[in-house]
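Note that one protein chain of the assembly has been removed; the remaining protein chains are unaltered in position.
Per-chain numbering from 1; labels A and B assigned in written order.
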Amino acid sequence: MGRYLLKRLGYLVLTLFIVASLTFFLMKGLPGTPFNNPKLPAEQIALLKTQYGLDQPVWRQYLQYLGGLMRGDFGTSYQFVGQPVSYLIASRLGPSLQIGLQAMIVGTSLGILLGAIAAIRQNTWVDAVATIFAIIGRSIPNFVFAALLQFLLAYQMHLFPVALWDDGWASSILPTLALAMAPLANTARFMRTEMVDVLNTDYIELARAKGDSQWQAVARHALRNSLIPIVTIIGPMTVDLMTGSLVVENVFAIPGIGEQFVKSITTNDYPVIMGLTLMYSFALTVVILIVDILYGLIDPRIRLTGEVA
Amino acid sequence: MTPLLTVDQLTIDFQTFAGPVHAVRGVSFDLAPGETLAIVGESGSGKSVTVRALMGLLAANATVVAGQIHLGTTDVLRQSAQAFNAMRGNEVAMIFQDPMTSLDPTMPIGKQVAEPLRLHHKISRKAALAEAVRVLELVGIHDAARRLKDYPHQFSGGQRQRIVIAIAIINRPKVLIADEPTTALDVTIQAQIIQLLKAIQEKLDTAIIFITHDLGVVAGIADRVAVMYAGRIVEYGTVDELFYHPQHPYTWGLLEAMPTLNTKSKRLFAIPGTPPDLLAPPVGDAFAPRNPYAMAIDLVEAPPFFPVSETHAAATWLLHPDAPAVTPPPEIQRRYAQWAAHELGGDAND
Partner (left out) sequence: MTATKLGPDAFKPVRVAATEKEKIAAPTLTFTQDALRRLRQNKAALLSLWVLLVIVVLAVVTQWWSPADPNAQNLAYAYLPPKWGQWHIPGFDGRLNGVDLYAQNRVPKAVYFLLGTDEYGRDLLSRIFVGTRVSLQIGFIATFFDLVIGVSYGLLSGWLGGRVDLLMQRVIEIISSVPSLVVVILMLLVFRPGMLSIILAIAVTGWITMARLVRAQTLQLKRLEYVLAAQTLGEPGLAIAWRHLLPNLSSTVIIQTMFTIPTAIFFEAFLSYIGIGIPAPAASLGTLLANGQQSLQTQPYLLIFPGIVIVVLMLAFNLLGDGLRDAFDPRTDR
């Protein structure tokens, strides 16, 4: 277990190093900088370039960037002059994390419920309704869904705040719902497949032979066995949530990192883009590592070895 | 003795894309307390479907079209779902074919063995686990107390089948159904499991329905045997009657196909052909196309049971008084000779 963890951590660092390097050189290859504004006098531009270290040779900039990363320094924003990228990210992480976690909890729990019910009532109208719901959830682009939620529930019915992050928890309800749609649909679909498989196993038949009613067999045996593989979709789900947060935060004008990322793209704020790319990659690799470890812990059949699957 | 269990004209259809498959076509038998009935047949002969109907565990696309099952005074097929749940694992219990997949892989075995107790009786978790230890020791799991928290993958196939048996007998059922319990196991383990079932039967006085396609296993455990073919019982009788005085050509074929120490031929015998398609069962005797002794009437009308003795009957037109005498295969003649010797000696023991 210790060796396994060490090995995985090694890969994590290597991955982040490669991502950092790639983004760095990608950004260097970009045409121009935001300081190319023709209205700015030449000496002003030169001053800015010195200030950001852009007058240095590229390899030195690269080493400086990597060195900075080691100390947790992601550079300085172009758009908000003087503002460190790490501070910018940290100050905006809260709302994104809150909405992301809420959406994950709502999405997975409802998805599991929906998928399980569909599997138990397989090939009935309940199954059909749940499946159609899940497929529609998968088919509506999240920004369309978010916009519709906003239009119907906020503008038309005035049930929730229209946008912004100034109304406490109420502000987070609509964004959470909009963001939860994709994980909900995916979990429901995955859960249904797993549960159908499990319900056809011999040990469920044995449970029934013991005298378990259908629901008892589900509660005692089927649920746990089909929930274990669900853990594996947390990785892809995290990606969904990251993607979703970019638009959902924009639709609802939430001061999170997704909104910041889009803003940085449109203003060519390269240091922030690089920092956020690294942060997304870091979050994703850590989530995947945690999922793998968790999977080994909850499934008694798997014992972690030095092998990387 | 009044039978513990009676199955009367049980008829079961499966709905499929191609139409209804008549899997069980009028099966009747009974079971006395404490006896062992073996049901023998090829895969697809309807033996597993029959006992699953008794357990109320038929697949969703299967329906009991006709027939009755009585357990004591209970009309099994017409009881409520709750009554079925209360019966399963309590009065009637079942052991399945593949011990590798029969146990919940994510639950410690102690909890799995204790589950039927907790389901059917008001008993504390602790007491149930203590009883689980006792039953596990009884089925031959050593050091059971320390292994309660182990998971199924930590046991071998034979041990897992013992655990499945422990689950089945923990409530001392009146009827224990064993659906090919040894098929998935090594030959040496097979013998151990058969021994275990016999020992349990003696101790608990449980009646056993033993389903198998292997006549060799039957001799070691059964009191009576019923042979099934294409959804029907074609011959039934005591073990000795079936083994030494068989009347149905299908039973002959099964016995011929079973290698014994006396088998002289270098090639093993196999019954030619394949079982019929139960989507459209043939008119007349379903075995006729594969039967070297088939007669014109076999293709027209299904034979009724012709009694051979009080305990023995076979559904073959060969037993009709008008039927010509036929010469059974040599292996069967040899068995007849043994049977005659025992009959004259008045001692049916080997």
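Operating definition for what follows: a contact is a pair of C-beta atoms (placed from the backbone, for glycine too) under 8 Å apart; a residue touches a chain by one contact, two chains touch by 3 or more.
What you are looking at is a predicted structure, and each value in this text was computed from that prediction instead of being measured.
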Candidate in contact with the missing chain, chosen from A:Thr201, A:Gln214 or A:Thr243: A:Thr243
Contact residue for the chain not shown (choose from A:Leu9, A:Ala90, A:Ile105 or A:Val144): A:Val144
Sole residue of B:Ala86, B:Leu204 or B:Ala323 that reaches the chain not shown, by the stated touch rule: B:Ala323
Touching residues on chain B - with respect to the absent chain: 18, 272-274, 276-277, 279-280, 288-291, 293-301, 304, 317, 320-324
Residues in chain A touching the chain absent from view: 11, 14-15, 18-19, 23, 26-27, 29-30, 122-123, 135-136, 138-141, 143-144, 147-148, 150-151, 155, 193, 196-197, 239, 242-243, 246-247, 250-251, 261-262, 265-266, 268, 273, 276-277, 280-281, 284-285, 288
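Note that only the chains that are shown with their structure count from here on.
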Centre-to-centre distance between chain B and chain A (centres being mean Cα positions), rounded to whole Å: 55
Interfacial residue positions of chain B with respect to chain A in the complex: 55, 57, 81-82, 85-90, 93-94, 96, 98, 101-107, 115-116, 119-120, 151, 153, 164, 167-168
Contact footprint of chain B on chain A as seen in their complex: 201-203, 205-213, 216, 220-221, 224-225, 228, 299-301
